[in-house]
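Structure record follows, encoded as structure tokens.
The complex appears here without one of its protein chains, the remainder shown in place.
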Amino acid sequence: MSVHTVKEILASLRRKESKPSEWTETALRMIEQHDPTIGAFLTVDGERALERARRLDGEAFDGALFGVPYALKDNICTRNLKTTAASRILESYIPPYDATVAQRLAATQGVLLGKTNLDEFAMGSSTENSAFQLTRNPYDVKRVPGGSSGGSAAAVAAGMVPFALGSDTGGSIRQPASFCGVVGLKPTYGRVSRYGLIAFASSLDQIGPFTRSVEDAAFVLQAISGHDERDSTSAPQDVPDFVRGLEGGVKGLRIGLVTGLDEHGVDAEVQAAVGKAVQTLQDAGAEVVEVHLPHLRYAVATYYLIAPAEASSNLARYDGVRYGRRAAGQSLAEMYENTRSEGFGMEVKRRIMIGTYALSSGYYDAYYRRAQQVRTRIREDFEQAFKRCDVIVMPTTPTTAFPLGEKVDNPLQMYLNDIFTIPANLAGLPALSVPCGVSSEGLPIGLQLLAHWWDEATLLRVGHTYEQARGFAMPLPRMGA
Amino acid sequence: MGYETVIGLEVHVELKTKTKIFCGCSTNFGDPPNTNVCPVCLGHPGTLPVLNRQAVELALKAATALNCQINQDCKFDRKNYFYPDLPKGYQISQYDQPIGEHGYVEIEVDGRRKRIGITRVHLEEDAGKSMHGEDGRHSLIDYNRTGVPLIEIVSEPDIRSPEEARLYLEAIKSIMQYCDISDCRMEEGSLRCDANISLRPEGSTEFGEKTELKNMNSFRNVQRGLEFEVQRQTQLLEQGQAVTQETRRFDEATQTTVSMRSKEEAHDYRYFPEPDLLFVHIDDAWLDRVRAELPELPAQRRARFEQELGLPAYDAGVLTAERAVADYYESVVAAGSDAKTASNWVMGDLLGYLNAQGLTVEASPVRPEQLAGLIAQVDKGTISIKQARDVFKLMCESGKDAEVIIKEQGMEQISDEAVLVPIVEEVIANNPKSVEDYRAGKQKALGALVGQTMKATKGKANPAVVNKLILERIGG
Partner (left out) sequence: MKISEETVRHVAALARLSLSDEEVAHLAPQLSEIIGYAEQLQQLNLDDVAPTSHSLARTNVFREDEPWPGLARDVALACAPDSTDEYVRVPAVLEG
């Protein structure tokens, strides 16, 4: 197989060496060939995609993503195209409106191919919580692709699409990017509009891209960023030219190494790969400093109170009244309970239960409010750390992709896997996962970079510099065991 | 043993914005069901609220007019509960940082001023409407009202009688209308009221077990519902029975209250800060502007009418209850009418006519200057008071000026002595008996002579002038 980056596709189209429809056809062929094994897509909108692409064949190269095929995580609403959040309760939901990111990508003349699999309502770290199908890791189909945006990560890794969007609430872009050997970016909270993203935890959710290169990530981020009056939490912040900002290297930049990560059970191979990456950056001229995040160890506990609390409220709207699936019931109360009990999977119920409990009277102060206070502490930790450095480096995950089924029945173990990705969400910081090696089992390892609020430019520059200097190309996935 | 009534009211007032609080759908009342809806107010997955600035402005105005302390940093919270007319499964409301707290309004009870405390004023979104389907097994939901901005005004338990409750409501309504915050049309649901009521032995400082009263859709029904509850609870207590804490519904047909099926579980609304909205900060400049722009409120206007215009308290109260009425009245006075005379006309003939016709004062067929013109005709002696009332009716029907109608009807009084003297002299000449009787001390005889003169002029003679002319001639 041969895979292409967004940049390569655009260059070819611009030179008229190829036509948009050819790229869409190629992508559809890849999906047809590999997706029966991988299971990345919940919906492939092939006919309409081809139609759109063929229309572009006759048009002049115009939009920023002219003719580039892409996929959206199936929790991003698309008008007239089924959007399920991988939940039974929305299994035939066709939104009457477009998410802002969907609108913006459409405006760049990209070609939407379909919707990708996820953990139901983005709740999970393995995509095993999808109500509809498993997604397999293209590097080892017996392993998970990570989650919750496992479908988008796998689709990009398997070469089905050059880019896809995901959403990241506690690591749901970076962790699957790391597991699948692709680049994943979670922008600063407020950088990308959440309007049309099916909410999991509103104060943490952020949409971002999966790509095959940091440069592509910059390119896609450019297309989806910016203030949206439909989202009060989207910031009227200037959007710099991310692509131009990639050049310039890391000379003189201070890279913060977080002390005391050993206590979180980091796999030796992961540690070694990340150490090597830091060395690469150092060789490229960066200065390495140590930083301390004293409240990092509380991040998972904090997150698993805040996110379920918000989720329990965000998911109250699924009641079988105005849209979605309704179960039978003699009374209204029975209809509600049947609808929700049949419509939600176990992990979603579990989180609704945790969140409802944490907010219920008598517990609010002890759990939810306390978690919000710790969140303040975690944010302050980063404020301190960023006085000493420009970018913080950590592994994206403590381990490489784990086998399917391994953690399904051990929710806490599954949650603890998110230790390094959660802090960026709690603080609202931008964070990037870049492949930094392959384990002895052939599984990708991710390097995570975090930057100051709104400083995606530096984040991408460091990522790009590393990618150029790392001295190896990620091996293509085997699409087998 | 006597009992004291303790009442607290929760009043919901819909704000007069063009669009809903969190989306751009129209707030228009009475549109066909489900025609003012969008993905946001229907709570579609992925949609987000964006706060309508005007809703905050009006809520701030209301809280200020109700003498509240303003929370310059206020926020929104989610109140979580399930109901089919509540699309998101939570209502966006304000919990621990409402826009206003610790306010009050004044009412006048039996000639005395009384202050009713206001615990809080907060901003929130309205729910939709559900109605029973014809088959009896279904309910039908209309989401047009979902997301209309509301303020909830919670009173302290300072109200001591059903009448005070009505007066308090009237005061709230009056303030809201003065400030152009709400129409306060109870029949359209733009003002709604729930009441908490309990009794306690006179002299006691502890509260008795309370009932919550709902479904009172007019000011009169609020008073009646509460009166029934006072009676019912008094009876229970006198029979040594306990009042059950419950929610009761006012039944208009029977004019009683009936227990609503008690809920199986206690409420646990799980309030938490709304993460989809940012905090609201009302800076000093904003607050100062709202304070400065606040119109003269009913209580101030009423005091001014009493002090500057010398109106009796009763008149001032009636005239200032509605801003439009007070404005109308002031225009009449501004056009030159005497304050008390104008008050009599506005409270009497004008409001009487408008009420009978079901018209608002804005829709009055007689403009204030026209009423002032009518009053001037009486002052000049062109017509009598009695005639003036007939002229007013004709003005209402035709919209014409008083002067025109007086001419058309030939109603001008004759005050011209040159015209009246020959008639008076003829009457005296033709009634020597009456003249004799008068001179003999029978006062009544004078009336007969005046009456004859009036008859001779078909009632048009100015009685005062006639009186004077007769007396001049028969000695007095």
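We call the chains A and B, going by the order they appear; numbering starts again at 1 in every chain.
Rule of thumb we're sticking to: contacts are C-beta pairs under 8 Å (C-beta built on N, C-alpha and C of every residue); 3 or more make two chains touch, one makes a residue touch a chain.
Values in this document were obtained by computation on a predicted structure and should not be read as measured data.
Trainee: Who touches the missing chain here, A:Glu25, A:Glu337 or A:Glu406?
Mentor: A:Glu337
Trainee: Of the listed residues B:Arg160, B:Arg249 or B:Arg389, which contacts the missing chain in the full complex?
Mentor: B:Arg249
Trainee: Looking at the full complex, which residue from A:Gly196, A:Gly324 or A:Gly463 touches the chain that isn't shown here?
Mentor: For the chain that is not drawn, the touching residue is A:Gly324.
Trainee: For subunit A, which residues reach the chain that was dropped from this view?
Mentor: Subunit A touches the missing chain through residues 93-94, 96, 189-190, 203, 229, 232-233, 235, 298, 300-302, 304-305, 312, 316, 319-326, 329-338, 340-341, 344, 346, 349-350, 352-354, 356-358, 360, 366-367, 369-377, 379, 411-412, 415, 426-429, 453.
Trainee: Since one chain has been left out of the picture, which residues of subunit B touch it in the full complex?
Mentor: Its contact residues with the unshown chain are 17-19, 23-26, 32-39, 42, 44, 50-56, 73, 82-84, 130, 132-133, 136-143, 247, 249, 260-263, 265, 268, 270, 273, 275, 277-281.
Heads up, the rule we're going with is that only the chains that are shown with their structure count from here on.
Trainee: So what's the Cα centroid distance for subunit A and subunit B, whole Å?
Mentor: 58
Trainee: Touching subunit A in the complex: which residues of subunit B?
Mentor: Those in contact with subunit A are residues 39, 42-51, 78, 80, 82, 84, 87-90, 139, 141, 143, 268, 270-272, 275-278.
Trainee: Mind listing the subunit A positions that touch subunit B in their complex?
Mentor: 75-77, 83, 85, 90, 93, 95-97, 99, 194-199, 201-203, 229-233, 309-310, 312-313, 315-319, 321-323, 332, 336, 356, 359-361, 364, 368
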